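First the structure, in the form of structure tokens, and then the observations on it.
Only one protein chain is missing from this complex, and each of the others stays in its spot.
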Amino acid sequence: MNDRSLARAFSLLLRRDLVINFRQRSECVNPVLFFVIVVTLFALGTGADRALLLSMAPGVIWVSALLASMLSLESIFRSDFEDGSLEQLLLSAHPVTVLVLAKVTAHWLVTGLPLILVAPLLCILLGLSGEGLETLILTLLIGTPILSLVGAIGVALTVGLRRGGVIISLLVLPLYIPVLIFGTSAVQMSAAGFPVNGQLSMLAALLALALALAPLPTAAALRMSLS
Amino acid sequence: MLMSGPDQQQRAEPGLTVSGLHCSRDGRDLFKDLSFRLRAGELLVVEGRNGSGKTSLLRILCGIRMQESGSINWDDSPIGELGPLYHQEMAYIGHHDGIKGDLTVAENIQLAKALGKPSGTDLQTILKRLQLSGYNEVLARALSAGQKRRLALSRLLATVSRLWILDEPFTSLDRRGVEICEQLISSHLTHGGMVVMTSHHAMELPGVEITRLRLS
Amino acid sequence: MGSPPHFYRFTGKILPWLSLLCALLIATGLWGGLVEAPADYQQGDSFRIIYVHVPSAWMSLFVYVVMAVCGAIGLIWHMKNAEVIAISSAPIGASFTFLALVTGSLWGKPMWGSWWVWDARLTSELILLFLYLGVIGLYAAIEDKRTASRAVAILALVGLVNIPIIHYSVEWWNTLHQGPTVTKFDKPSIHVSMLIPLLLMAGGFKLFYLISVLIRARGELIERESNSNWVSELLEKR
Partner (left out) sequence: MKPVRKQRLYLILAMVVAIAVAAGFGLNAFNQNLMFFFAPTEVVAGKAPDTAVFRLGGMVVEGSVQRPGDDLLVRFDLTDFEQVVSVEYTGILPDLFREGQGIVSRGRLRTDGVFVAEEVLAKHDENYMPPEVAASLKRAPEDLK
């Protein structure tokens, strides 16, 4: 099994996952709808004080993105677990970590990317614009893949459970905290007109680290879940 | 279809060697001190009541499940160390078909090829042998249970694997389907392949010696 | 030590001695810390909460590392004792973390002027508590205990990245929390008369952890091995 066939397996698995999501559609639409509704609820719940909304905007958008991403996590492995595709994945001729990476990439393209596309609209709703908006998009772009990568560990750990829904949030949310902290602080600082290289570097470091390391525990957890 | 002769002869003990296998579930022993060998051209049928650990044994042989103790060697190396090297020489059909309902028949087979070590057999030939010709573009979820099972069996033809591990392969197959499956198995064996399987179905494979392993 | 019955018998023998030693250490440590040690030049008597806060904060990290290492051993070599020690550590570690957070908060209110501040040290310690809770929750959620042990080990290993962050947070960032006192490489910045009771307490806490983890591990082991011969022999002897 050479590297070409591994690259082929990666791209084919990625494409197949995208095709499946496209054929089901609700998988990618629901998280976005959830995201929009939660942000709207925050705006309604805190009243129409523009200054307050503006100061809360980074936090509200990031927390909503976090929750939306978490709710969609199960779809990475759940259906594969149920129809037996997951065991075939583990028994494939390729390293499981690479295949896991393909599945996580597909998940991010389907659930993370749409969030980033609608985020500008929500920013305008909350009164965030200019520098702050640009930084928010940038942080989401770096941050949401981390959510998918780290979240995959949580799903892999709980996919064998009949009711994994609540426990997965307990596992995954603490690990999301650093992303939330650096993401929101970058937006706040840049909205106040300051350089945010530090926060962005931190997020980038987290992303590189998650890319390198997260597939390992995910693969191990999948083996555990199937045993 | 199989690895050519000289390569195999260099190996001391080609095939699957299981020794002292012990498996327990929820503190109850399913089987203990299980040992057997499987060589080229041999068929092992695992028998036993429901819950006697047949599926567990097969999953241990795949390397999905962990045994309590004992070793499983493939060509003299433990399967845990071989990892993907073992998996590319092995095909597993479990209780679940492992096919995606939202992909077409052709897409499913293509994916199976990419995940394993692809065989030279082309799509049309595979479909013809499984009597699924004309179903290329049909979504797998529209197939009947028997057709889905046959699609799952396509994995055996789409990839090159010396060892087949089949858990109840005849489930939901009709008479014709069972015949197709039996043909697949006997042709695999005559080409020097190995098969471990469980079945409730009484097997009749002319010209094939069947080793039986009873779990109690 | 590798086999569960051995482990059970051996720990049964040493537990009373450990308990005695632990009680001795904590008693002298408390007496030294609360009575003997002088008041701090700045914080007066309020600093004495250090004798609970610092040992429990140390233990919160230590127990996590033990849990992750034992989990890894269980994951790789399938050693039952390691699996059992890993999971038995989780509730104890969570309690230490909780204690560190609560005593820190009680200390922070009079000294800093706030119960809670979102600085790097406090936040990362809170994440540690969440990680412990996640481990406990995950273990409870998975029915097969051996599988659950593997799951917990993976989670604990993932959470291990948090440990250096907690430890170095006060040096990496400008936090409200003060820097390390005793673990400095050159020399501890605490007066000897105050340091000795602190070390006694730290030793006492370590022993306390050892005792409670052994007791929990023995119980867990009996439960897991309830079908095996040595457990039924044990029951017959009673």
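Which chain is which? They are A, B and C, in the order written, and residues in each are numbered from 1.
Throughout what follows, contacts are C-beta pairs under 8 Å (C-beta built on N, C-alpha and C of every residue); 3 or more make two chains touch, one makes a residue touch a chain.
In this text the structure is predicted, and so the values were computed from the model without any measurement.
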Touch with the omitted chain, as defined above, among A:59, A:95 or A:114: A:95
Touch with the omitted chain, as defined above, among C:84, C:190 or C:211: C:190
Among B:70, B:84, B:101 or B:118, which residue is in contact with the omitted chain in the full complex? B:84
If the missing chain were put back, which residues of chain A would it touch? 1-3, 6, 95, 97-98, 188, 191-195, 197-199, 201-202, 204-209, 211-213
Where the missing chain touches chain C, by residue: 38-43, 46-47, 50, 110-114, 117, 119-120, 172-176, 178-181, 184, 189-191, 193-194
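Heads up, the rule we're going with is that only the chains that are shown with their structure count from here on.
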Which one chain sits nearest the middle, judging by mean Cα positions? A
How far is the middle of chain A from the middle of chain C, if each middle is the mean of its Cα atoms, in Å? 33
Express in whole angstrom the distance between the two chain centres, defined as the mean CA positions of chain A and chain B. 36
Mind pulling the chain A residues that touch 2 or more other chains? 227
Mind pulling the residue numbers of chain B that touch at least two other chains? 66
Within the complex, chain B is touched by chain A residues 1, 5, 8-9, 12-13, 16, 19-20, 23-24, 79, 82-85, 87-95, 99, 223, 226-227
Report the residues of chain C in contact with chain B in the complex, numbered from low to high. 78, 144, 224-228
Chain C to chain A touching residues, read off their complex: 75, 123, 127, 130-131, 133-134, 137-138, 141-142, 147, 150-151, 154-155, 157-159, 161
